[in-house]
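Omission of a single protein chain aside, the complex is shown with its protein chains in their original locations.
Then we have subunit A:
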Amino acid sequence: MTEQGQYAPEEVDAHGWRPVALGLDLPPASVTGARIGEQRLAIWRNSHGDVRASDDRCPHRGMRLSLGFVRDDMLACLYHGWCFDAEGRCRTIPAHPGLKPAATIRTTTFPTIESDGLIWCRVDGVERPESPPALTSPAHRTTPVRTIRIDAPTRSVSRALGISPDDRTARVNLPLHDIADTPDDNAPTPSDAAAMSAVTVVVVQHAVGREETRLYVLIEGDAPTTTIQRASRWASSLRDKVEREHKDAIVVEHV
C-alpha cells in the first residue's frame, strides 16, 4: 500500500468486471495472456466455445500458462504439458501417464462472462457479482472491430476520446462520407446518405499498466466490411496521435 501514491487511481483499481479480450480474438481451443491490476491471467477457450480465466502461472515450475496451448479442452503448460481443467485442477502430467494428480495441484481460476462481443473477467473475489456494463441497448447488437494497444497512460487516451478517465467506455461518431464505398456513378440516394453518414464506434479502454492502455473497438449495430475497416484505420490513427502527444508531453516535462 505504501506505493499507492505513485499511481493514478484508475490504474490500481482492479475491482469489477474488466475487459480482457475481444471474443473473436480468442478462437476455439486457444489461449492468450491478459492483466487486471497486478493479476496476470491466462484466458482460454475450449473447443465448445466456453471461456475460462486462470492465474497465469503453472504450479509446477512457475511457467506462464498463457504461453501454453489448449488440448482436450484443458489448458496445457508449454514446459511439461501439465493440463488444467475448467476449475483449475491438474488432470494430466505427461511425465507420469499412470498417475492421477492430487486434488491439491491446481491453479486459481477467475469468473468470466462473454457479452457484447467482449470477454470480461474479474479478480476481486466478489461472490455474486452484477453483470458487466451493457455497451449498447438490448435492441442493438455490436460488431467487433479490433483490439489495439496504445503505449500511453489511460488518462492520455481518455483526453483524446473526450471522456473522463473514470468513464471506461467512449462512444464516438465516426463520419463515413470520406470513404469510397460507393462508386461515383452510383451515388447514394438521400436516405442512404443519411443512414451512411456516420457510425457509432464503441471504445472500451483498459489500463494494462501505467504507460500502456488497451482499447477494444466495436461498432453499434451491423456494419459492412468497408465500415469495419474504416473503424480499424481510425483506431490506428487514434493510437498514433495519442502516442505522439504523450511523447511530446514527456519531452516538455524534461526540458
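Here, a contact is a pair of C-beta atoms (placed from the backbone, for glycine too) under 8 Å apart; a residue touches a chain by one contact, two chains touch by 3 or more; residues count from 1.
As a convention for this text, contacts and distances are computed from a predicted model.
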Listed names "Response regulator receiver domain-containing protein", "Glutathione S-transferase family protein", "Amino acid ABC transporter membrane protein 2, PAAT family" or "Isoquinoline 1-oxidoreductase subunit alpha", with the criterion being the UniProt name of the chain not displayed: "Glutathione S-transferase family protein"
Touching residue (missing chain; options A:Ser47, A:Asn173, A:Ser197 or A:Ser236): A:Ser236
Absent-chain contact - pick from A:His15, A:Arg71 or A:Arg141: A:Arg71
In subunit A, positions touching the absent partner: 21-22, 25, 27, 30-34, 66-69, 71, 76, 78, 145-147, 149, 214, 225, 228-229, 232-233, 236
